[in-house]
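Right, I'll just put the structure down here and ask away after.
With one protein chain removed, the remaining protein chains of the complex are shown where they sit.
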Amino acid sequence: MHRTGELYGQFQTLDQQREAASLGMWVFLITEIMFFGGLFLAYTINRAIYAVAFAEASRELNVHMGGANTAVLILSSFTMAMGVWCSQTGRKKLLVVFLIATLALGGVFLGVKYFEYAEKFHHHLVPGYDFHFPDVKPEIAAQDPYINAHAQLFFSLYFGMTGLHALHMIVGAGLLLWLIAQAAKGRFTPAYNTPVEIVGLYWHFVDIIWIFLFPLLYLIDRHT
Amino acid sequence: MSPTASSPTAGLPRAHYLNQAYGIRSWLLTTDHKRIALLYLATVTLFFFIGGSFAVMIRIHLLTPEGYLVTPETYNKLFTMHGVAMIFFFLIPSIPAVLGNFLIPLMIGAKDLAFPKINLLSWYLYIVGGAFFIYSMLTGGLDTGWTFYTPYSSIYSNSAVTPAILGIFINGFSSILTGLNFVVTIHTMRAPGMTWFRLPLFVWAHYATSIIFILGTPVIAIALLLVGLERIFHIGFFNPQMGGDPVLFQHLFWFYSHPAVYIMVLPAMGVVSEVIPTFSRKAIFGYHFVAAASLAIAVIGFLVWAHHMFVAGQSTYAALAFSLLSFLVAIPSAVKVFNWIATLYKGSISYDTPMLYALGFIGLFTIGGLTGLFLASLGVDVHVHDTYFVVAHFHYIMVGGAIMGYLGGIHFWWPKITGRLYPEFLARIAAIILFSGFNLTFFPQFILGYLGMPRRYHTYPPEFQVLNVLSTAGASILAVGYLLPMLYLTWAMRYGKVAGRNPWPATGLEWQTESPPPTENFDKTPEVTWEPYDFHHRPDLGLASPGLAPARGDD
Partner (left out) sequence: MSEHIVSPRIYAVIGATLLIFTGVTYYAATLDLNHIYHGLNVTVALAIAVFKATLVVLYFMHARYSPKRTQLVIIAGLFWLALLLLLTLSDYLSRATMHG
């Protein structure tokens, strides 16, 4: 299939092409919901069974870094949405600015994540790698004699879920880099801005995953 | 100079998708859905041979109660790799990736799928996944069972589990992208006049299948990913010693793997829904019900997975719920069977090869489906779980159902794909050989299972030998039934009689274009004004009933 301008040969009109691209990205995001869903299932079951251990383990997470990252991602969603607006209204230079801002904020998120992970390694909280949960108060240990093993389950989920999320962010960053390059060439116009829209959908989805990860992992029990 | 009657290409269209470009790059870098379909055809056939070889070894080993062919450890690898190769690398892609890819754009009047490059990516993902699986076969094999139950797969097995898991994981993305492509294509690329209720039931079946691809496959991906992480990083989701639960793996695994069996059977039902009307010269009975039943099977199929886990340690209350839901899922399948039979009633039946396969499907799928109800009953299941009764049940569906649907479809559309007819007489003989061989192989297994022969065991009590020998004898006949089509279909690609546009004739849009079709499928975008399976009002296909007024388009 060949391309005529921005229209791919298998489509009849640009509108049809945009509809298909948008529907395609939404369907892909549904598959991502089910993919992360399996991990959320494992989390739900294990938290229900080992509530005490999960609460203790959650307190070991750095809530300030987590909270800051949440704000960073929300801001990046805002800048991404603004980027889409720019592409819809023909503001080509401003589009590049907002895309770079989104990428930069994503970079901040990953940087903070790096420091968080490093902290965990330092404190022996990485499962399968010299894991040792710090000693807990006797009344807690009485409620759960195997708290070390159950806390390790929490951290497996922590690394699994945030790690998978970070992987998705890295992919998102790659997509943004590509978008920035194309946008800098002036490729996106009000008539054709589909790639910006669908990368935007992906980026917002990654934000939504974090919106759930933050309270479920960091805020289990911050009142004790 | 015009081609002479003896020229090999006389009668075929001058330019079509096969001769539009030559050379390996034109195949490996194609984005033409028809060529991609043929790439899949070649590679799924390869995995069919691989899976089939393991089956041959299993049946030879089981000729004697003591089993002298292989060691017990190797026997575990044989049935595991037979299952993985056949399910993940043959059955799941077979009809969707070969026939679905080829036909869906043609059937809806489009030039290609919505995302042709993603279609090619799907094939490459399949290849990479398959390569990892072959690597695992060659570096010690896999002995966990195709079900990868933990904690054996996550902790104790010493076989090549990780590469196999990686292969299946990557292959999963191939499925997901194919399903995504189909859903978007069917929603957005139908030709003018091709409304939802004018779509062929083959398309409805693939839409339903795609729903399962999209919503189910990611869950097995995460399940296998977690097993891989347990093996590599020794975390403990499924390890009881660390507080994990092996049954959680089973929930995640079967959430996909039960709907996966509908991935394997729905497309075959789609083929049957095309073949039966054509060879009864009659519109399908209850088109809307068949379409709705496809969707119902896809949806209800997601609600029954724990019937694979009745004896695994789940709560009895959950087991009761899943048992009831499993009875419900049989209903839409039964609706389809009734509708096919009603289509046959007072039809003008001809017994061409595709029809033989379709009729075989109806009978064998019914047996497989009814035995599924026995398994859905908690009490019976406790008795026959993990016996050959289960093995027979699912082979009736997978081979008697899905593979017969696949072969029926391959025969039905071979003229469209290659422009040539296969040899009809030989094909009918092969179909009968296959049907007989199949029943001789698997019917004794129902009896064996009921009598208590466990599955996945390398030995059995001597009193079961006669039935096992019958089964192996049947397998050798079945093998002949498989080999014959491979030979004559290949022969027909070059030497078969030229088919023309519509040899049967049938009513779908795909039969309106040349055989083989041009790369862009249609010379002009078609406009659809007729209802599906209308065998009486289509003078353009030579199908007008005498005495009736000429067909008029419906808006």
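Labels A and B are assigned to the chains in the order they are written; within every chain, residues are numbered from 1.
FYI, a residue touches a chain if its C-beta (ideal position, glycine included) is under 8 Å from a C-beta of that chain, and two chains touch if they have at least 3 such contacts.
Computed from a predicted model, the values in this text were never measured in an experiment.
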Selected residue (touches chain absent from view) among A:27, A:96 or A:149: A:27
On chain B, residues whose C-beta touches the chain left out of the figure: 187, 215, 219, 247-248, 251, 255, 302-303, 306, 314-318, 321
Chain A residues that touch the omitted chain in the full complex: 15, 18-19, 22-23, 26-27, 29-30, 33-34, 37-38, 40-41, 44-45, 48-49, 51, 63, 67, 70-71, 74-75, 77-78, 80-82, 85, 88-89, 197, 200-201, 204-205, 207-208, 211-212, 214-216, 219-224
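FYI, only the chains that are shown with their structure count from here on.
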Inter-centroid spacing, chain B versus chain A (mean Cα positions, whole Å): 36
Of chain A, residues touching chain B in the complex: 1, 9-12, 16, 19-20, 23-24, 27-28, 30-32, 34-39, 41-42, 45-46, 49-50, 127-129, 146, 149-150, 152-153, 156, 160
Residue ranges of chain B touching chain A (in the complex, touch as defined): 31-32, 110-116, 176, 180-181, 183-185, 187-189, 214-219, 221-223, 226, 229, 233-237, 241-245, 248, 251-252, 525
